[in-house]
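Removed from the display is one protein chain of the complex; every other protein chain stays in position.
Chain IDs A, B and C follow the sequence of writing; residue 1 opens each chain.
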Amino acid sequence: MAGMRKLDVAVLGATGAVGQRFVELLENHPWFRVTEVVGSSRSAGRTYAEAASWVLDGGPPASVSGLTVKPLDGELSAPLVFSALPKEAAEEREVRLAKAGHVVCTNAAVNRMVEDVPLLLPEVNAEHVRMVETQRRVRGWTSGALVANANCTVMPVVMALAPLRRFGISKIHTVSAQAVSGAGYPGVASLDIIDNIIPYVSGDEGKMETEALKMLGRVRDDRFERLDAITSATCTRVPVVDGHLVSISVTLDERPELDEILAAWRAFRGPEPVPGLPSAPAQPVQYIAQVDRPQTRRDRMAGGGMATTVGRLRPCPILGYKFAALAHNTIRGAAGCSILNAELLAVQGYITGFQPRPGTPAQL
Amino acid sequence: MAGMRKLDVAVLGATGAVGQRFVELLENHPWFRVTEVVGSSRSAGRTYAEAASWVLDGGPPASVSGLTVKPLDGELSAPLVFSALPKEAAEEREVRLAKAGHVVCTNAAVNRMVEDVPLLLPEVNAEHVRMVETQRRVRGWTSGALVANANCTVMPVVMALAPLRRFGISKIHTVSAQAVSGAGYPGVASLDIIDNIIPYVSGDEGKMETEALKMLGRVRDDRFERLDAITSATCTRVPVVDGHLVSISVTLDERPELDEILAAWRAFRGPEPVPGLPSAPAQPVQYIAQVDRPQTRRDRMAGGGMATTVGRLRPCPILGYKFAALAHNTIRGAAGCSILNAELLAVQGYITGFQPRPGTPAQL
Amino acid sequence: MAGMRKLDVAVLGATGAVGQRFVELLENHPWFRVTEVVGSSRSAGRTYAEAASWVLDGGPPASVSGLTVKPLDGELSAPLVFSALPKEAAEEREVRLAKAGHVVCTNAAVNRMVEDVPLLLPEVNAEHVRMVETQRRVRGWTSGALVANANCTVMPVVMALAPLRRFGISKIHTVSAQAVSGAGYPGVASLDIIDNIIPYVSGDEGKMETEALKMLGRVRDDRFERLDAITSATCTRVPVVDGHLVSISVTLDERPELDEILAAWRAFRGPEPVPGLPSAPAQPVQYIAQVDRPQTRRDRMAGGGMATTVGRLRPCPILGYKFAALAHNTIRGAAGCSILNAELLAVQGYITGFQPRPGTPAQL
Partner (left out) sequence: MAGMRKLDVAVLGATGAVGQRFVELLENHPWFRVTEVVGSSRSAGRTYAEAASWVLDGGPPASVSGLTVKPLDGELSAPLVFSALPKEAAEEREVRLAKAGHVVCTNAAVNRMVEDVPLLLPEVNAEHVRMVETQRRVRGWTSGALVANANCTVMPVVMALAPLRRFGISKIHTVSAQAVSGAGYPGVASLDIIDNIIPYVSGDEGKMETEALKMLGRVRDDRFERLDAITSATCTRVPVVDGHLVSISVTLDERPELDEILAAWRAFRGPEPVPGLPSAPAQPVQYIAQVDRPQTRRDRMAGGGMATTVGRLRPCPILGYKFAALAHNTIRGAAGCSILNAELLAVQGYITGFQPRPGTPAQL
């Protein structure tokens, strides 16, 4: 692969909160480089630096600041497209781009539960990626593909439970404490959340059932077979910037010892070639033994924001086991996951003409 | 009762956060007036205004500011004593005062689960007050008594579930979002809680089992008979000043319709003479139909901080029903509850020489 | 005045953040009662309870909840109109209502600096109210009038400085820490302000010069004569819900002793008949001697949110004197001030057919 150049990528919805996270995380990415940014009609035609009201730390990377924002309905050159579009814009646009030959990795919710769209969390269900073949065959796509990542609250639950599948998961009860960045920008009004907890996050509770069970399930006969478990989710909004913390109670039919659960988390790495991907955290699930952890602010950046931290494992008198799980909602729960998904697609050969090897920098 | 004077009361631990709430709530109380304030050796001998680093809004009431703080080990004149003492100080001191003839209403945790101490939440278990007779008989006390109020996180759970006892409560699963004032002053360091959620509150989870089941149970043959239910509690600390919000899942064996639960809450007033007590809220449990309520900041002062607000009642696929409940942790969950308890004791004749009628101002 | 009924009032922009504060403060007002609520086209035709996304504590008062929101361009019956309209809507609409005979008390910025519009803060410049006569004469209005209240950051500065006018104010340097509620609803995005300070509030710095000097000046020959002083304002946004705290340095040409300043604040009540108005605080400027006060959360509700608290008076090596001042930005700095202004207009006879006496409840 000597001499291989970085792959051009486009970011849809690049000026929004998650779009900005894509741009930030792709700065200095070893395989990908942002060459196109796409925004709403309000942003199109302006430079990215002008159009994006940057909400992350510092300012936008110099390499992207000068790009002119393209309109949503134009053509794109980049073979790989990351989408941070809102629901309405995403639905039809993403399919159209995949049909036109682009590999689309989307953070949008709208296509997640479509029958042939993998809902990918590589350490958990890398094998779901082969549904792309079905997708291409059924839809008549050639080089295009559409792959989604999960809701940002579902994500830490699925990551923490994946290593426990062997114990037979039958009931999953969750109560989340979700950061304001999960609602995008401007999102939650400060008048609504300073010194306040809101016991409701529109739309998120239903996703725990649909998305979590699809992700924890398997692919059989070209179909997703959901995990057979009962879920019950409560979602709340809390005054923190980033990081979704979830209190989880779970029934494990095999009734493992607590030590067996800890060992399962400790050993968990995900299947090959996931651990070697550039954005994969060294340890996807990190148990913190301190009694008062994980804490949102102090642990959200574990593994560069790509790891899920868990803690407080103890018996639940009602459901069997309980613990806390935390993930960075706009990194691992959104843009970072989409990027890792794209890395997996690349090494598996799903991006035409671009197949780096894990552990290898693209640009030599 | 024409001409009846207000009853002198003493506040133990008066300079602390809950002690200040006692002082604030008793200002302008129709039956009681603070005549003695008791503090640690560091405070004793100074005026209350000097000794108390006032953490509530504004400043201490003028009527109390000039009182000299008394030491913990001295004698007291007031027939009625409110205790906001920390654990170590409370244990022996409260019993000694009750033995000396004082009616002691305590917010301290240490004596709550003692066999003959009522854990009183008047709307819920006013009949537990007759255990004071057992207490006096067994301990040889004459005019003295020791009555406790519940932990501030247990309190909204018990209040919200009390009207549902008729449906057969068998499982109670709670996840709390607790205000920093619950930890007293200085309590939680700001470095620990700004932009952060802590998934742990020392000591509180165990109290959900012990205290809730005692409070929801009944008195039979001079003994407390706990409610026969399974509890599982998770307690978290969140960056809000006041107000504990609890996400509750519950199994009700009679499987009522949601409307029946709403009706039960709506109708709930607690037994006579509780609704007529000065500090009793007009409606102890208030259901808010807006999908995103109750909210900590906006609803904690419902009923002057004495009401419990509930919302988001819906089916729980795992346990049957789920909803959110909120109470003001230092008013109804602490000082305000102790004061209401004392009002009940007074009208029931447990305070020698002082028996106002409900609905009647003491001072004419 | 036996038998006098309450005066009907309309609230323009009633569903917004300041509009809601008007509705809340007018609940139980002794002289006024809300009979008309006016909103945007999105709100018009719905009940107030439906149209207003209530951002204050609890919910909207029952007496107003059922009113149907009227459109902005319709006729109004109420003689007295409070306006919480945004700039664009306010400019022409308020003048049209005054022309039609309504007394309009507005919180909008747009008409504040108009030559014949009193910028009223009753304790400070009650005599400015007679400019209404000029207004009526020049504009040909009969019963109508247009009176404004100041910007919410200017207000505590003017209130704190008013008692010091006798010492000769020549330089005023201010740095504010402004609450998010000052930006309305939804206003400041939570992503922008949690764990953050923003060193800029659009438009507010210029108002310190124009509005403060107009308010502290006097009326001569039918014209406002501004105070002859230099101002320099810096405005910052901070993560608090309500309350604007301002660090003020001031040059007083007479070089009074600090005690003289304290005495001036202590004695300050405003001219008759202001102290007797229903919404007037007992002491408009309250000095708090504690070294770390006034504090935003703890002191913003002083005098029911109508008083200005000051503290930390000390020499400024550069300008002479410095201190901190705090006011509740949506009560005294907005709706509450408009209401007090209306009370002054009423007792002075500017509201045709309605002239209560100070200290007298309207409804007997």
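We adopt the following convention: a contact is a pair of C-beta atoms (placed from the backbone, for glycine too) under 8 Å apart; a residue touches a chain by one contact, two chains touch by 3 or more.
What you are looking at is a predicted structure, and each value in this text was computed from that prediction instead of being measured.
Among C:Gln283, C:Thr296 or C:Thr330, only C:Thr296 touches the chain that is left out of the view. Only one of B:Val23, B:Val55 or B:Ile261 touches the absent chain when the whole complex is considered: B:Val55.
Touch with the chain that is not drawn comes from one residue among C:Met155, C:Leu216, C:Val241 or C:Ile261, which is C:Val241. Within the whole complex, the absent chain has one touching residue among C:Arg93, C:His173 or C:Lys207, and that is C:His173.
Of the options A:Glu36, A:Glu123 or A:Asp195, the residue whose C-beta touches the omitted chain is A:Asp195. Checked against the hidden chain, the listed residues A:Asp204, A:Asp299 or A:Glu343 yield one contact partner: A:Asp299. Listed here are the subunit B residues that touch the chain not shown: 17, 55, 180-181, 185-195, 239-241. Against the chain not shown here, subunit C presents residues 171, 173, 175, 177, 194-200, 209, 230-232, 234, 236, 238-241, 243, 245, 247, 249, 291-298, 311-312, 316-319, 322, 324.
Panel shows subunit A; residues 56-59, 194-195, 241, 288, 297-299, 301-302 of it touch the chain omitted from the view.
Everything that follows uses one rule, which is that only the chains that are shown with their structure count from here on.
Note: the chain lying farthest from subunit B is A, by mean C-alpha position. Between the CA-based centres of subunit B and subunit C the separation comes to 39 Å, rounded to the whole angstrom.
Mean C-alpha positions place subunit A and subunit B at a centre distance of 44 Å. In subunit A, the residues that reach two or more other chains under the touch definition are 194-195, 239-241.
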